[in-house]
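Below: one structure in structure tokens.
A single protein chain has been omitted; all remaining protein chains appear in their positions.
In this document, chain identifiers A and B correspond to the written order of the chains, with residue numbering beginning at 1 in each.
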Amino acid sequence: MNIQQHKVLIANRGEIAVRILRACRKLGLDFVCVYTAEDVCSGHVALARELGGESGLYRISSYHDANELLSVADDAGATAVHPGYGFFAEDFRFARRVEERGRKLVFIGPSWRVIRELGDKINTKRLARSLGVPTVPGSDRPIYDEMEAEKVARSLFDYQSQQGIARPVVLVKASAGGGGMGIEEVHDLDLFRQVYRRIRNYAMRQFKDDGVLIEQRIMDFNHLEVQILSDRRGRHPVHFGTRNCSIQSTGRQKRLEVAPGFDPSSVEYRFDAAALLDEIVQHSLKMARKVGYDSVGTWEWVVTRDGQPFLMEVNTRIQVENGVSAAISRVKGQPVDLIAEQIRTALGEPLGYSQSDITFRGVGVEYRLIAEDPDSGFAPWVGDIDRFDWTDAEWLSLHTHVPPVTADAPYTIPTEFDPNLALAIVWGKDLEEAGARGLDFLGHLRLEGHDGRGEPLRSNVEFLKNKTGQMLRF
Amino acid sequence: MRDIAEVMAELKAAPYTEKAVVAPHTGVVQFSDVEEGSEVFGPTGEWQEIPGTHIATITRERNPRNIVTAERGILRKVCRELDGTFVEAGTMLALVRHYLTRQEVISRLLMESLYTFCAPERARYYFAPDVDKKVKILGCRTVSVQEGMELFIVSRMKREAPLCYAGPSGIIYEVCFDQNRNVDAGAPLIVVCPPEQEESVEDVISRVEREWSDGE
Partner (left out) sequence: MSEFAKRLHQLSERLSYLRDIFPGKHEEELALLQTRLDEAQAAAENASGEESGAGLEALEDLFFFIECKLEDKLTPMDKVRIVRHPQRICLRDILENVYDNYTEIGGQDEHTIDPAMLIARAYITRKRGGQVYHQPVLVIGHEKGHGEEFRNGGSAKPWGNAKAKHYMGVAETEGIPIHAYVFTPGGYPLEEYPGAAQQIARNIYEMAGLTVPIIAVFSEGGSGGAEAVSLADRRLMLSHGYYSVISPEGAAAIEGRLRNGERASAELVERCAENLHLTAEDNLKFGYIDKIIQEPVLGARPYHYEFFRTLRQEVLRATDEVVLRARGFAPLRAAALHRLHDRELNLDEFYVRWDLSRAARQRLVEMRQNKFIKASHSVCKNNRSVAGRLGDAWSEQWWEIYNRLIYDFYHRNRRTIRNLFEELGSEWDMFKMRLLRTWKRQEAQELAAEEELTSLSEWSEDERGWAWVSEKAREDRAVTCPYAARRGCMDMWAFDLYNEFAGVCSSCGHHFPMEYQWVMNNCFDKDSLYEFNTEVESGNPLRFPGFDEKLAAARKKTGLKSACITFEARLEGIQVVVAILAGSFRGGSVGVAEGAKFVAAADRARRKRCPFIVYCHGTAGIRIQEGTHGVIQMPRCTVAVRRYIEAGGLYLVLYDTKSYGGPVASFLGCAFYQFAIRSSSIGFAGPGVIKNTTGIDVPPNHHNCYHALSRGHIQGVWDRRDVRANLCQAIETMGGRNLYYR
């Protein structure tokens, strides 16, 4: 089947829906868009109506309901589903259902087996170790025996002191847990047994599985990502460089991303940054090849101040910050859109180029503009936006689902979702220029609004301005 | 606060509410053989275990689901033109005219004549734990509120914040929200009856008992 004959269901909302829509248009594909009652005013609905008319637009009860999406896909005659990020993007059951149901659809993302394989952190860690990819020191399987747990903990403390870490810390976590539940730090071997038993009993009660993981707690690190892309054959994955996502708000939420991951030409590091970037890229590609990775994906790494990398996890989806990698990349000298590449390859087209065709230049910065209050723990802000203007420039691309607003026709932020407003991607030939252009953009940005009580809009613009100077530094 | 007689006259002129029966989700609709103008029922039985009148069946992913009426009333309209078609979530399938019962009229009037504390923003609301316990066990009318009391917990976007009550002191006469649903900004949360108004409340009730005959 020619890829132009496909019709893509966009199973998402907001900014990513807008970008998928545009990518589909660019590739000449038909699409179906969904929205819920809260999202009637969202930009993605307006754009879908403009580009595809009423017939490609369905109101559904919830983005979280797979049945809703699939029944719409059937009624609209869609042949593929793009999950975007969030919602069903990393749900291997959804991917499996899409691919194995009576009326089969194409899941635009990795095959469900890959999602399952890499969705499990323990499994990812084991896979990495089997290939010699560095991972966080500690156990790579649930430990059920107290003696063994103590042995691992003792070795971890000893290992850290050998590494010259003054205050070694060990993490004890329930292997069946997640999202910060059943996880504790231990600073002292004497306290370990107590903590271990507490976590084990908690895990037994909560998850009916008393397996416990014991790891070194990595302190003082940078958060790096490697962008990978592969076609359905999965044999020749390519990378689109690295990103540095260390600037985060409380609760480990990314706010500002920079590509490439390090810039040794303008910042001085204690280690050979170029070699390190190359190392993590090669490790990531090795793993992608091993599992037959067949879509876009991101390998997440932490790098310590001493330049030691550890693989954390793999995100088997297109990420929010994909645009910043695209901004510094050229394929055969042409600009690239990773979302379009993802759709194109997922529908069966071969990649058509190899790593040597991809070149990198300059520095990209992505700002996430969010209605939130940095002064009170980044609490989401809800209300009406009545002014949102910025100055266009050829070095800037801005993605937003907020429709054009005026004081008379404001946009109300729906309370059901995160109050993300826009992604701004700024490019500069080096770090200095990128930073200057970023500040320039933020300085000219006009973002105003008020909530139900008349209080003015709170956003993270100031926070982003302050952080611009810290990019790519430890 | 409006004059009770005026509200009463208004209610008497149109002693019913009209509510649409909407599709809860997408799917193909198949109407049952109910007729326009016939009487429909809400859930009945001691434990509300008998569902309301079956209006239509909506099938999604080969999973049929019955759509039933939530309140007693008269079926004003059935959108038969949708029979056998695929509908979006929220599409109107039928219209039910529900005649107000005496109890509903009373609560309407009280809402007009007493102080209602409204939701400042669209969010989910819960009572503070100690109040919640009291409301659940003893009923809301045992809870007295005064200005500045920490009465609610507002849950919005995965964050929770306390909300203080503002308004005259008195007892909570009625609770108007569902703890599991989002409440729109400006929608009433509770009806508060100050002690000096208790008499007039009794008055309203006896007046309704006298003047209102259960419709239909």
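Keep in mind that, in the parts below, a contact is a pair of C-beta atoms (placed from the backbone, for glycine too) under 8 Å apart; a residue touches a chain by one contact, two chains touch by 3 or more.
Keep in mind that what you see is a predicted model, and the values were worked out from it rather than measured.
Interface note: of A:K26, A:R126 or A:R233, the residue touching the hidden chain in the full complex is A:R126. Interface note: of A:N12, A:T124, A:S139 or A:Q342, the residue touching the hidden chain in the full complex is A:S139. Taking the complete complex into account, residues 46-47, 49, 60-63, 65, 180 of chain B touch the chain not shown. Touching the omitted chain from chain A are residues 62, 64-67, 93, 96-97, 100-102, 126, 129-130, 134-135, 137-141, 152, 154-156, 158-159, 162, 208, 216.
Convention: only the chains that are shown with their structure count from here on.
Put simply, chain B touches chain A in their complex at residues 24-27, 60-61, 63, 86, 88-90, 120-123, 156-157, 159, 182, 185.
Within the complex, the chain A residues that touch chain B are 36-37, 58-61, 65, 67-68, 70-72, 75, 379-380, 382, 415-416, 418-419, 451-453.
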